[in-house]
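For reference, the structure I am asking about is given below.
A single protein chain has been omitted from the complex, and every remaining protein chain is retained in its original position.
The chains carry the letters A and B, assigned in the order they are written, with residues numbered from 1 in each.
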Amino acid sequence: MNLPKYVLARIGFYVFVVIVATAFALPLLWLLLAPFGRQATLAVRIPSEPTLANFVSVFRNAFAMRALFVNSIIQAVGAMLLITAVATLTAYSLSRIRLPGRDMFVYMLILFSSVVTGSAAMVPIFLLIFELGLIDSHTGVILVFTGGLLPVAIFIMRDFMQSLPKSYEESALVNGASTLQMLRHVVLPLTRPGMMVIGIWAFVNVWGSFLIPFILLRSPDRMPAATATYSFYTEAGTPVITLVSAYALLYILPVLALYLFVNWRYGFQFFGGIKS
Amino acid sequence: MARVLFENVTKEFGSVKAVNDVSLEIQDGELLCLLGPSGCGKTTTLRLIAGLETATSGRIHIGDTDVTRFSPKDRDVGMVFQDYALYPHMNLADNIAYPLKVRKVREAARMERAKEVADHLRIGHLMERLPGQISGGQQQRTSVARAVVHEPRVFLFDEPLSNLDAKLRLESRGFIKHLQQEMGVTAVYVTHDQAEAMALADRIAVMQDGVIVQIGSPLEIYRNPQTSFVANFLGSPPMNLFDAEVRNGSFVGSSFELDAKGVKEHSALNDGDSVTLGIRPEHVRVSPKPMKNSIASELYAFEALGPESILSFRIDEQLLVARAFGDDPPEIEMGQTAYLSFEPRHLHLFNEHGSRVNAD
Partner (left out) sequence: MDDLTKRGNHILSVRAGVALLVPAFVFIGLFLFFPFIWVFLISFTNRTLLGAAAQDPEFVGLGNYLRLFDFSRWMRSGEFGHSLYLTVIFVIGSLIGQVTLGLAIAFAFNRRRGKLREIIYTLVTLAWILPETAIGFTWTAFLDGRRGTLNAILGAFGIEGVEWLLEFPLLSITVFNIWRGTAFSMLLFSAALGNIRPSYLETADVAGAGPWQRFRDIMFPLISPQFVTALVLVTLWTFNVFTPFLLTGGGPAFGSDIIAIHTYRVAFQFFEFGRGSAIAVIVMTINLILAASYLFGLKRKEVAT
């Protein structure tokens, strides 16, 4: 039997798609199903009698709840606000004043931030926070994340600002606005979409990062969900697998929700820049 | 309403003089077009009036006030930007009323005024829309409405028609001219389109390399261009320019020789001088029969445009363009030799520096 070429190509395409879909879906699917099972299971299996009991147990665990609903939120939201504010001011200045060497400045920043990454910088970062007396504090974690994520945030934001025509501001000035009025009436509203992008990006990054809180925090009541999850599944045995998976599912929900929101609003392309 | 006065104004960007020692008086109620190719300094001149650039040296007056060091908001001008600069997050009403808002006009009063202006410009029914939801022509009107809403002393237009398609451009041109005359406001209009400048301006200032090379009414400039640059810049198709040398009472070019005796500017020239001969396409006479004192050339291309025809002839590496009016063009076939001649009084002469040669 001689199949035409395009039929073979078609079959090849679907085989490829099925393999990729399976490979990428299986680990995620388990995370979605395991929390609803009555017994601990490590294989993907649709629970015969779905239950919410695991979630109830998780909600009763004060340490777990504190990590997720207090610590993670303080750290991620704190860093998000700080990064967005500083990156916006910096990017606005860089896109509007004529300063010699400002492009080089931004390039050097990006260069630095990719060289001094978390794993290469963990020793001096730890010692710096130690010397500042900020070990085991939310502030320390927020500051370190802000310093690390700021260069890329500035870079993305500067791109955004440069795409805004200066004629908006110039027309405000010619129309009689003062500098403050120009910033409030024109620049701020026009910058909001960019700030939202940076905010989401920063939140997702901080929410999901493990290394920084892992080395900077010691006491359980300051740990975010990232390190709490880790200590659950490395220190506890299999019996609580269902509980940990329920917790992990709760933990990823904000990222999932933001993903759906952003995808609906901006499309996939957005994620080209979402991770540094 | 006010005149605008430039006294020896220079604007430097680094080592580049974008505007070089310009002195200029724009009369009260006049529409002056700044015309020139990109980079000639016309937009910088406009932005100096708006206060978006500050002069490096020299003074600028609006009315009787020296505004050289004033910030834009204190100059009381209205400006239409090339990209309109309509705030995408405000509806048309808020956009148009914006200059009134920052002047602390009460909400009700400013909305009433905005509506009045918008109605006059036939966009009153769109007041609730956002700029992204209206057509290019409507956006253009909105930006004009915003520029006039507070009755500024001077209107500034920075290539306001360049983003419109050809048909809409003609329409908007008439509308701007009408509005400016109706309001009697001094206006400065920047463009690189000579036809737009000719159509709109009371006077045109042609700029080149930061300097005003000629200023005058459109016809004055068209008829008596003071440099070969101005000659070539105004008119479509542009003036034909050919290099020649004065020899024994003739203009001798690479492949033609014309009797110079009838040309009165000839008296100012000496044998051996290099000149550029200029002739407008409408002044070229095309004849299929040999003529005295003419240039023989084969027809290279023929374009029938309806009310007129454009005929191109090849002279060495250059084209000489002739324009014949009426829908009854001269009967010449492609490749056929024609004889091109001009009346001496229509010939423009420029010396080797490009300046006009006048009779003694």
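To be clear about the criterion, a contact is a pair of C-beta atoms (placed from the backbone, for glycine too) under 8 Å apart; a residue touches a chain by one contact, two chains touch by 3 or more.
These numbers come from a predicted model, not from an experiment.
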| item | value |
| --- | --- |
| Option from A:Leu3, A:Leu52 or A:Leu111 whose C-beta touches the chain left out | A:Leu111 |
| Omitted-chain contact residue, chosen from A:Gly37, A:Gly78, A:Gly147 or A:Gly176 | A:Gly147 |
| Absent-chain interface as seen on subunit A, which is shown | 13, 16-17, 20-21, 23-28, 30-31, 34, 41-44, 85-87, 89-90, 92-94, 96-100, 107, 109-128, 143-144, 146-148, 150-151, 154, 166, 169-170, 173, 179, 182, 204, 207-211, 215, 225-227, 229-230, 233-234, 241, 244-245, 248-249, 251-252, 255-256, 259, 263, 268-269, 271-272, 274-275 |
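Following the convention adopted for this analysis, only the chains that are shown with their structure count from here on.
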| item | value |
| --- | --- |
| Separation of mean Cα positions, subunit B and subunit A [Å, integer] | 54 |
| Subunit A-touching residues of subunit B, taken from the complex the two chains share | 50-52, 71-73, 75-79, 81-83, 85, 87-89, 98-99, 101-103, 146, 150, 156 |
| Residues of subunit A touching subunit B in the complex | 165, 167-168, 170-178, 181, 185-186, 189-190 |
